[in-house]
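The complex appears here minus one protein chain, its other protein chains still in place.
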Amino acid sequence: MTTVRIAIVGLGRLGRRHAANLQQTHGAQLVAACSPVAEERDWAATALPGITLYQDYDAVLQDSNVDAVFLVTPTSLHAEQIIAALKAGKHVFCEKPLALNVEDCLAVEEEAARHPQLKVMIGFVRRFDASYRDAADKLAAGSVGRPYLLRSQTCDRNDESGFFVRFSASSGGIFMDCSIHDIDLARWLLGNPQPKRVWATGTNALHPALAEHQDVDNGVAMCEFEGGQLACFYASRTQAHGHETLTEIFATEGRLTVGANPRANRVEISDAHGVRNECVQDFYQRFAEAFVTEAQVFVDTIRENRPSPVTLADAREATRIGLAITQAFRSGEAVSL
Amino acid sequence: MTTVRIAIVGLGRLGRRHAANLQQTHGAQLVAACSPVAEERDWAATALPGITLYQDYDAVLQDSNVDAVFLVTPTSLHAEQIIAALKAGKHVFCEKPLALNVEDCLAVEEEAARHPQLKVMIGFVRRFDASYRDAADKLAAGSVGRPYLLRSQTCDRNDESGFFVRFSASSGGIFMDCSIHDIDLARWLLGNPQPKRVWATGTNALHPALAEHQDVDNGVAMCEFEGGQLACFYASRTQAHGHETLTEIFATEGRLTVGANPRANRVEISDAHGVRNECVQDFYQRFAEAFVTEAQVFVDTIRENRPSPVTLADAREATRIGLAITQAFRSGEAVSL
Amino acid sequence: MTTVRIAIVGLGRLGRRHAANLQQTHGAQLVAACSPVAEERDWAATALPGITLYQDYDAVLQDSNVDAVFLVTPTSLHAEQIIAALKAGKHVFCEKPLALNVEDCLAVEEEAARHPQLKVMIGFVRRFDASYRDAADKLAAGSVGRPYLLRSQTCDRNDESGFFVRFSASSGGIFMDCSIHDIDLARWLLGNPQPKRVWATGTNALHPALAEHQDVDNGVAMCEFEGGQLACFYASRTQAHGHETLTEIFATEGRLTVGANPRANRVEISDAHGVRNECVQDFYQRFAEAFVTEAQVFVDTIRENRPSPVTLADAREATRIGLAITQAFRSGEAVSL
Partner (left out) sequence: MTTVRIAIVGLGRLGRRHAANLQQTHGAQLVAACSPVAEERDWAATALPGITLYQDYDAVLQDSNVDAVFLVTPTSLHAEQIIAALKAGKHVFCEKPLALNVEDCLAVEEEAARHPQLKVMIGFVRRFDASYRDAADKLAAGSVGRPYLLRSQTCDRNDESGFFVRFSASSGGIFMDCSIHDIDLARWLLGNPQPKRVWATGTNALHPALAEHQDVDNGVAMCEFEGGQLACFYASRTQAHGHETLTEIFATEGRLTVGANPRANRVEISDAHGVRNECVQDFYQRFAEAFVTEAQVFVDTIRENRPSPVTLADAREATRIGLAITQAFRSGEAVSL
């Protein structure tokens, strides 16, 4: 049980938060950081003193002081970067989604199969959130019976800067970028059922420029699974009140809801506006603790040589369903899987 | 502004409640009741003393003391009963849905057009609920901006007696029986947009016998409107906690939610189960006041010779969308309107 | 079981509402109204057509068409008006509090004892609220064990017009005017324990002119009962969000809360202010249904010759405790009862 030496790759907003978390992770040491962007490396030089900085990903892989890479890079790079890391003998953590096509997922799975001693974990962070885990435990214990319908949504506060509009070309669209989390939750909480058929539609409420990339700022989808279970997804970029990740699991003896009313904290205000609470403003505020747990679990997985709790097959299935939903959205027709 | 003399037709559970409400309605007098069922007439003889009892609907129509009929009869009878009433010169209140096919709706509209002095109102009771009216007022005032997505559900507490299973053959299925309310809300709250395309699916969580009638105990649907607005519907027969009619309207500057957590009253219990509230157990408990208001509005509409607040065109459009959803559910394909 | 013919006495804001309710009360007929104020009688002439109007209370008592009087008059008149009504053979409903001193209460009780066939009911309206009744039923059923502490508050929205400041001279102060309801709830819900000792204090947050009458706009009090039960009271005139009547009953196996977050209806708003609900704005909005029920219960009590559900002894005890609290507040010392 030695210390896991980690290189973080990608130092954008989320990458920086992962880096900070890794510095606090028990059994881990952040030893290197990599970014092709000079400004990001400058940040690291100050904020992460004492670590090696790389401009080039290949150089990271050649660093024998690095046991694992932590990829917070554009989705289009994930597959090749994971494969290269595995070939270099590194464990891999990679942000979601694994890839924007199933072929890339399969290529990664194939390479991973050649390195059974290396761990690969995909960052479906909600699996590490205390509330989602409590819901999963209650389902596993049968406390609400057998689940038959899951509804899940990822709703972001409207970002007037339109960051995600520019990002739309490479994100794979709202279903691949946002709903992928909800798709993974559906599989996890419904017991990994086989998807059968999907439908989707959407609308642009505030950001018509998304239409250029066949994308929308609000999308809804339905999914049938073998065995009769259902899932409904909603993704939005245009909420006024904050970030609302909400999941409802309807089961034969009850319903579990995770995240309704995304309270910022335990303060309630009673004034001329009524009785109210302020809300979490972004996914990071909502899942800050889960990101810390996720990093810890990744490190523990390596140190204790346990199976990765989020497998490449999970990630491939999420991509496969997300792509089918995107196709259904674009065609207006049901898509069978 | 004289008193409106009303005959109630149909004395099942809901009919009896309407009868009680009509006895308290200002400007109305319940003068007659009609049912082909002896047991129901016996109930009326005791519970509604002093009114005339009829076994036969035609006899009601010939009673010159009757100004209006209040139809709480099987949906399959609605169209012909309304037409007959209009021909007999009676105002008509009729429970939802107007009919299970568009032709019947059009026939009623045609007849009604010949009697412009007679009022016909369909019982979309939620339009008379104080909370829904508040939401409608806020939308009309623009307090949350422009609505782009409505989600609405009608979720019943599981009835182990399976009453609705036996009723399934004639109800038109879950979307016509339950979602019809949500469809009407979508049209009302989104500003009467034209429906464009629908998708639907469903599952039987607890009542597989429904499959005999191509029905389900849980159904979900999506609807696109011209102009880009969307609606998502959910109907369920299998909730454990009670009846939950919930509607969310997502708009450009905020969201309105009506009915989340269907509290039975203002009591909260803190005990070994946590902090909790009991829930309304059926639609009548949820909408008891709205039914009273609905009856009053019907009577006022006649006495003050105002336009009916729920038109036959509204009812026909709800039927048309409900039928398209049912067809989409049964075919698994998108249905264009 | 004949119709009870009622005269309403006092046609201020609350009197008018009682009058409207009495017109809808089953088994009752509002036959007369009395007010010394010409403007109030003018209102009645229009709003309550067909009833006899009186300027003079004695004339009401001489009207043999009147079975019962409904007193919504200044507290200082209650005792003599009730006694006179009893002597005239009328049933009496009287708004709370019964009187501002115990002697008057005892005089009324004495007179009532001479007319056992006449009903006297004091308007502790909360006893007729569905939520409070549910809490009382749960306590009676032992569902949360044995209660040992009750906290109850009557918090009004700040009235910038300062109506209650002008009213302060005759209201008996905040504890007699507002907390009297909470005191009655404590006795009712704790099983009529004997009060032992009280303490009180208060502050003027926004209305310093109240000090002239040794009154405050915010007062708190504690009460010990024989047997060890406790009650804490809070009364306020200065809330920003609305009217909040809140009662908590702490018992050995759980706590019941009535009225936390005084939701105006079932609408929730999610916008830049967070997630919020609007609140009831005054006691009438909160207890509108309870006032209707109260009137019905009064009439049923007479028609069915049942014991009054709120006795004169209840009203006298509430006055006795309210006076002791007021004395404790003014002296700064504990007051034993």
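To keep things simple, chains are lettered A, B and C as they appear, and every chain counts its residues starting from 1.
Going forward, a contact is a pair of C-beta atoms (placed from the backbone, for glycine too) under 8 Å apart; a residue touches a chain by one contact, two chains touch by 3 or more.
A quick note: this is a predicted structure, and the numbers were derived from the prediction, not measured.
Of the options C:Pro195, C:Gly254, C:Gly274 or C:Gly322, the residue whose C-beta touches the omitted chain is C:Gly254. For the chain left out of this panel, the touching residue among B:Pro116, B:Gly274 or B:Pro307 is B:Gly274.
Considering the whole complex, the residue from A:Glu109, A:Asp159 or A:Asp271 that touches the absent chain is A:Asp271. Within the whole complex, the absent chain has one touching residue among C:Pro97, C:Gly202 or C:Gly259, and that is C:Gly202. Residues of chain A that touch the chain left out of the display are 24, 130-131, 134-135, 138, 144, 253-260, 263-272.
Residues touching the missing chain, restricted to chain C, are 144-146, 148-149, 151, 197, 199, 201-206, 218, 220, 222, 224, 228-230, 232, 234, 236, 238-241, 250, 252-255, 260, 332-334 (touch as defined at the top).
If you put the missing chain back, the residues of chain B touching it would be 239-242, 244, 261-264, 269-279.
Throughout what follows, only the chains that are shown with their structure count from here on.
Chain B and chain C have Cα centroids separated by 39 Å. Inter-chain spacing, taken between the CA centroids of chain A and chain C, is 57 Å.
Annotation for chain B: residues 144, 253-255, 260 touch two or more other chains.
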